[in-house]
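Single-structure report; data block below.
Excluded from the complex is one protein chain; the other protein chains are retained at their positions.
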Amino acid sequence: MSNTTNNDGLSNTAGNTSTAVNSVDRAAANKQVNVLEVKDLSVEFTTRHGTLKALNEVSFTIAAGEVVGVVGESGAGKSLTGAAIIGLLEPPGRISGGKILLAGRRIDQLSDDQMRQIRGREIGAIFQDPLTSLNPLYTVGHQLTETIVTHLPLSWSQGRNRAIELLEATGIPAARERIDHYPHQFSGGMRQRVVIALALAAEPKLIVADEPTTALDVSIQAQIIELLKKLCREQGTAVMLITHDMGVIAETADRVVVMYAGRIAEVGKVRDIIHAPRHPYTVGLMGSIPSVHEHVERLVQIDGTMPRLNAIPQGCAFNPRCTKVMDRCKVERPELQALESSQVACWLYPEGKNNER
Amino acid sequence: MRAALLKFWGSDLAWSWRHTPVAIVATALLLVLLIAAFGADALAPHNPFDLATINLIDALKPPVWHAEGTSEYLLGTDSQGRDLLSALMYGMRVSLLIGLAAVVGAMFLGIVLGLISGYAGGRIDALIMRIADIQLSFPAILIALLIDGVARAVVPGNMHEVIAFPVLVGAIALAGWPQYARTVRGSTLVEKNREYVQAARVIGISSPVIMFRHVLPNVLGPVLVLATVHLATAIITEATLSFLGVGVPPTSPSLGTLIRIGNDFLFSGEWWITIFPGAALVLLVLSVNLLGDWLRDALNPRLS
Partner (left out) sequence: MSADRVEVGRPSVEAAAASPPLIEVKNAARWFDVSSPWLERVLSRKPRTVLRAVDGVSFSIRKGETLALVGESGCGKSTIARLLVGLYPLTHGSITFDGQPLSNMQGRKGLALRKRLQMIFQDPYASLNPRWRVGRIIAEPMLAHTQLSAAEREQRVSDLLTQVGLDPSDESRYPHQFSGGQRQRISIARALAVNPEFLVCDEPTSALDVSVQAQVLNIMKDLQRRLGLTYLFISHNLAVVHHVADRVGVMYLGRIVEIANRDALFTTPQHPYTRLLLAAIPDLTGQGKSRTPVAGEVPNPLNPPLGCTFHPRCPHAREQCKTEAPVMQNFKGIQVACHGVVQGWEML
């Protein structure tokens, strides 16, 4: 089983001979069907004050075995994207346009029942708060076994054995005894491991992880990230990692999707995004992260704040805060254009040409 | 004033009201009853307390839609010849006044004690809550009866009528404060540990000021809902006490008194003397309860 991963953003996982998919043209030529394909997804909220567009034509893909990080700040819409994919959008939110394809099959228009079958079996979910992800009234073993037998053709005792294997694989000591413990008997980091086990129990094709390490201490974060990487590599599971923590992305992701105000600003390999960002927002974002290696007097600061949903500027949503704003930006909204191995939605790079002054 | 009203009309609460049919109906009903009650002096067709206008000949007349009814007494008369509709309106006024006064009293007492209990903690908290617990284990009626009985025993006979109202209000209020205190105490315990309270302490603000200026505005929400429910309860409690004969004096009968008086005639055919006051009581309490339900749901934090 080849498990080499180097942080250049390329990953070779078991059974996957293709490299990470990047530009739009290559995707079409790729024989591999993408595990996840999101096309022009739009999500709206209808309130008594009017209809708010929370996601505005978001498009990206995730290939099998790939880890794609979705970054953005609060209000950018990354959690919403995750919720829409898993099918857990709360009303008054609803998908108002576009499509979501899981392994080539359309899932955004399925009924609740059909979605429920997909959830767990084909898509696993990991959320931020391990406390609320687990039912406090049932033992960990019960919840795991239940998930397994619901989605796989196994008996309860077979499922239970598999649950013990999973717990051991996630590094929980004395799994055979602890399987009958309740969630409150585990510490935060241990609980998150159980949640990971739960998400991977039915061997899904895709895991959607929404801020899986934000609530954990930094030393535990490292453990959990390692675990997630290892297990997903072994099973060839694709991961959609939603977070605002660039550090976690730097270590884990192959590609990064940067979101701003419900739209995608830039998509690219993790190294490009961190070291050679194109979109002015991404540039500002990377510059504002303090580093332990060098000391600066002042951090790069993007003036202003992300616009609220009911006050998104015309044209490019970032234009009021952009240091390189042009007249065109205030009127026309830029679309994602392929640029070498990245995609950028910015008038500095129209039609894939580098026009940066 | 006008600007404030307009702002209120545009608020989420008003919007919710406009879109909840039950709330609109309940408000309309309550308004009708309130106008009838507090406008009794002007609106009632007769004055049932003016002995000069009462005619014994008109006793036990049925409502207007009966063969023997007259349009002079729309809902009929009682055994004394008093117009039931007028008696009803005055009776509602009495019931509402006592109910509202009791609620205000209980609210005031409960909020203050609840705030102190939650903020101070320790022994004071334990003491106040134990008193509240003990009181809650007695039915409200019993407490009211107790206080009423003690008052009657203590106060000389000729003063009874004068003190009847304050004693009644006090009794119902004393029976009701623990609910407010508990609710406020719970919210205070939560707010006490929030950082804006800590910030005030760091600044050096004194405890009473923190309690009443910082914490109080933030714990009032559930109190409002409680008050509407309590109003209904208070009115019923008063009605029960009057029905039992230990409530308001007979010179200013409340709905409860009227129900009691009419009870004797229920099975001899003059049903209207007890049914109409009963119906009025039900409608009053129902509209208050429905409004309270709507308010509780409307005030619940929702996704924006």
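In order of appearance the chains are A and B, and numbering begins at 1 in each one.
Quick note on the criterion: a contact is a pair of C-beta atoms (placed from the backbone, for glycine too) under 8 Å apart; a residue touches a chain by one contact, two chains touch by 3 or more.
Since this is a predicted model, take the numbers as computed values, not measurements.
Asker: Taking the entire complex into account, which one of A:92, A:247 or A:313 touches the absent chain?
Answerer: Per the contact definition at the top, the residue touching the missing chain is A:247.
Asker: For chain A, which residues touch the unseen chain?
Answerer: 6-8, 73-74, 187-190, 217-223, 225-226, 244-248, 250-251, 270-271, 274-275, 284-285, 287-293, 295-303, 305
Asker: To test your reading of the contact rule: which positions on chain B touch the chain that is missing from view?
Answerer: 194-196, 198-205, 214, 217-218
Rule of thumb we're sticking to: only the chains that are shown with their structure count from here on.
Asker: Please tell me the distance, in whole Å, between the geometric centres of chain A and chain B computed from their C-alpha atoms.
Answerer: That pair's centroid distance is 55 Å.
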